[in-house]
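My structure is below; once you've seen it, I'll send some questions.
All protein chains but one are shown at their positions in the complex.
Entry: subunit A
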């Protein structure tokens, strides 16, 4: 019975882990990963490691929610809406996957695994506590300090204000088709300037010189800095199923477009058809998606390497 449960949980963990790479929505990917971890936690629970099992659920739930929010904030294409593949660096990732699998497989096969059941009445939680704050103190504290540094880094990265100006200065979202006009709402305050064009170029006054490399020949409109600042908020339109040029999500404008910026703070799930298409054929078949890198070269300036 326990064996069967462990096998089923392991299969569920593998399946949800595979789903992480097949969905285009960052929210779906995060929570698929969470389900995978919860399956692992269930195995831990069945292996008489109650604290590790339940704490895994707790930690992963909080972590994956944070991750989902951060990915929606920072990713180029968090909802799979724009034609770009979220799968990249194939050779490196295949290599890393094979090495990790071989290493972990070897660790399982070569190490001497205990096979005696835990005696009933053993206080495993207390034993774990003494282990963590005793012999394993160094590892425990190292992990703690590392996590603290990561948290500080995340806070600094997500801060809009920085030493070199606003983080979102001059950024613009990628187009809805390769080489297309940037998605996103046109400025309301910008008068007729941005209107009547296919979209807007989204370079600020100060950022013109620096940003022109990224923009290539793709200027489609002009707007002043002030227009952009006004839109660094939340746009409910981003939740709609098929945003046109006028119905995109929040448009922000960092000059350093290689930082990606927070193009969209709002993402609904509703891109099911595209989602599916991209999931089935991440690179080759999906017509608008034929060469995602061409899209990058045309000036979104983001190489999609974040995750």
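Brief remarks on what is shown
Note that in this section a contact is a pair of C-beta atoms (placed from the backbone, for glycine too) under 8 Å apart; a residue touches a chain by one contact, two chains touch by 3 or more; residues count from 1.
Heads up, the rule we're going with is that contacts and distances are computed from a predicted model.
Per its UniProt entry, the chain excluded from the display bears the name "NADH:ubiquinone oxidoreductase subunit 1 (Chain H)", taken from "NADH:ubiquinone oxidoreductase subunit 1 (Chain H)", "Signal recognition particle receptor subunit beta, a GTPase", "Multiple sugar transport system permease protein" or "RNA polymerase sigma factor".
Of the options A:6, A:47, A:69 or A:132, the residue whose C-beta touches the omitted chain is A:69. Interface residues of subunit A with the unshown chain, by the touch rule above, are 27-28, 31, 34, 50-51, 54-55, 57-58, 61-62, 64-66, 68-69, 123-125, 234, 236-241, 265-272.
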